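Notes follow the structure.
All protein chains but one are shown in place.
Chain lettering (A, B and C) follows the sequence in which the chains are written, and residue indices restart at 1 in each chain.
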């Protein structure tokens, strides 16, 4: 199958779609057809709904699906993390139970890693899972959990052994979110949106066969999740809203699904600082004639352009097969600089109007949303400080800090008192 | 003696000066007269050339000496450190040998603490002093030694025991700088001046009775020196040049002495950034009409004014008897900010002329000297990083960094390889 | 020039600090900020009746305490620290100061006692929808007639404009320009032709309104067409006071960041033991102390009527603008994700920092004004 030529593949997909795509099908039924044909996840193994295709050939499948305007399977957001983890570490039983339903969208997922006090350090988790009477019993608190309020299942990192080293006492579970003992509370942010939840576990239960990998081997599984998450980071935040709604029941159902999934992210564009709005805003307010403001705008645009060119330089080097240079690791930190500078410039441009929000504010409140959203960018997905540590240690090969949490049983590691 | 009333004291000094001050005396002879009368160092003990006067009453003596335009004893620069250390920790024999000659100016002194690799950490000294055949034998290298090239004696911190903890293996010595085995090399700075020396010791000798305090007790003695140095830091750097030369042989000799002592510091005003030159410079170059430059000047002046007001606030609180607030600890770090901002502003004002130095440069090269001198201010006397550590730990009571150099014999502390 | 607070001033500060810790915890701030008027009448009476804050810098002859801007600065600094929801800045600082600078004896006797007692809540309406803080931006006209005037135009960014009883309004003679033809007027809340529209403010603890005047009858305050100088003085004094309020908030943020860092552990260490955290806290301390010094100096200079006063008021406001916002950004960052949540209190001060940054003019505007004086 992996030797399929591009043309043959394209022809096969095309004829299959001609025969099967009907925009009035039920979404789940349509996706099951796709999955059964192997077109839903063509890079996956034959045994698990796929065709073992290379990523390049899989793009051909995607192109054809897009070309006819068909709906694809569900592969975005936390559910994609579940899929990656199950493929890499799941038992056959787990794959059987979850993979298909994740692709059809019948199950939605959330990721339960971060906790209060270990936002930058998921390996410091203190949510506990104790094995009692043939099942795991979970107690503790998770934070920064997107979509937990509508998730069916969760990817849970919990501590199962307190006498081992920090990274060795963790296990990885699939937990039913629709059970007693799981309480989900939305977490409102300072910009008024609620993109995250906190999740409280009080003797919630996990079946013995929903442990992923080995007991005590949770960190390795979590690493797969985090790598996958990091790779998906950009595309995830970039999708700012549901795509165009096309006619047909399948599309309508897919759009509703996307709208629910993307709702937490509607303000994400604003946290970048929206450099795209600066020149026009300055022109409209007349501040473009102020030499002092012009300097600030020029600094901002220079920074944004340089960051963009740096990203293109990294991609071009990668495309040319060169070893990755330092330029690829800098985007996250640079994004913080841009957002802060942009917030400053928007304030200078808006002047007194920067005090106003909603319909009274500049651009119908958009500028106000920028001003109260930009502080997130230097925190979410790894604070600036963590990014600088990573750049220093991984790119510049500078020594790590002394780590009092790595050389003793986790039980003895100093931790914050719960607040 | 300490109950002397101010008027009686003033009358006594006045009549003594009338009887004895003669601007044509040899400098040393005149100073010996002053010392014998107890007017040279009136706060010192009766037994050691003083009169046990309070600092307030001692000011009366100084006022009278200044009033008649007489020359005082030698009490500036590293020699004042020697005097403080000898008074606090010296043996009677050491006081006998050195105190008077330090006041007359016959002996000059230098301080031998810093080393390559321990500029911010004098307790990390690796210059060694070994006791052999009834005397100490010294080998190693010292750095940042002002006036070493014309000093007769040095205040030396050296390691005498390598199996003790870092701060406990140090001893404090008085070392003859005019002996074989002591080599002084001037250290030229990037601004062309040579304010410091490096000093190489190769089996240089120190008599057994030139150990100050106990063997292994050197750090306590060094602390006296460092406290005294810190207190004198401001006045030290401020004296930018020799005072007016008055007629008479005594004055001529004192001026020559001062010129030699102050020569290393002639560029010190420039390292502050010379905010005082900014407005006039901008007016002269026409840049005062540039709104962008005006903003930068305004930022600089705001910073400089706020720093000045903060210092006055600290002094006023001290004068009012209040406990010292945080504002007193910030001056050194603030001075760095001012100097860097000032260098930027001078560059903006000078424009292309900032490329020129000497007679071709703005203000006859003064601006160029500022530009190549300001990098010193964030380093000398404790780097900005050290200052921030101090503020965090001493003012804000934040925890110290893990210190691998404090918990083991110094022999086992990781050190830089000599370069 | 006063560089150290007197014992009485320190005592005033500690009384206020305790009082606001009791009466303005963030639970109260959060409750009041959700209301339309944004403050509580009982709290407002308490300020006057319980701690006698009526008319701090109003002469005793008019029912005030007869103190100065240094004391008023202490009051607003403590209010800024506790984020007190109150029309104090609008009424007791802006409007009262305008009357003190501009009004004649009769008018002072008429207005000040009621302002000092808190019976009247007033505010100053001078900026307009163009967002300019200089008098050149004033377009509202005042047409004389029958001993009174009729005002036409729109005022905006009026602090507590939706809840004030009395407006002090800056307007100009028709056809006049720049600093010419300016007069101050008093207008009652219920004056016919006046429409008050609350504005949605980014900072919910500081309510703003827009006031539309259509032939509204108004009484002259002070000299006809003589408002330029007293208004400029009022604005400079208000800037000095706003700077004090802002450094109060900045200091509170700085302390909360330090407290948080001293309690939380990450990677098995207190986060306050990380060098980057220590250095950031040191920088924050430096910045806040410098801004405090500038605010204190400006308040003292206002009392001394020092020659450099307007310039140092501009300096203090510019420093406070930069420092308060920077401190708020750092404080959120130090708190990490928690600092970005609604339940954490940091955003309350962040939003105050953000609105204060531009209220009465942003830093660049003040620096330009300042340099006009220093460079003259």
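We take it that a residue touches a chain if its C-beta (ideal position, glycine included) is under 8 Å from a C-beta of that chain, and two chains touch if they have at least 3 such contacts.
Given the structure is predicted, the values throughout are model-derived calculations rather than measurements.
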Could you tell me which displayed chains border the chain that was left out of the figure? A, B, C
Full-complex touch with the removed chain, picking from B:23, B:69, B:117 or B:331, is B:117
Identified contact with the non-displayed chain, of C:35, C:180 or C:276: C:276
Sole contact to the chain not displayed, among A:161, A:327, A:369 or A:405: A:327
Of B:43, B:59 or B:347, the one touching the omitted chain in the full complex: B:347
Contacts from chain B to the absent chain lie at residues 114, 116-121, 124, 143-144, 166, 187-190, 192, 292-293, 340, 347-348, 350-361, 365, 368, 371-372, 375-376, 378-380, 383-385, 388, 401, 403-406, 413-417, 419
Counting contacts across the full complex, list the positions on chain C that touch the omitted chain. 274-276, 279
Footprint left on chain A by the chain that the document does not show: 279, 282-283, 288, 291, 294-295, 297-299, 301-303, 305-307, 309-310, 312-313, 315-317, 319-320, 322, 326-327, 330, 333-334, 337, 385, 387-389, 391-393, 395-396, 398-402
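The rule we apply is simple: only the chains that are shown with their structure count from here on.
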Identity of the chain that, by mean CA position, is farthest from chain B: A
One chain's C-alpha mean falls closest to the whole-protein C-alpha mean, and that chain is C
When the centre of a chain is set as the mean of its C-alpha atoms, what distance in Å lies between chain A and chain B? 58
What is the distance in Å between the mean C-alpha positions of chain B and chain C? 46
Could you pull out the residues of chain B that touch at least 2 other chains? 291, 295, 402
Contacts with 2+ other chains: residues of chain C: 270, 277, 364, 368
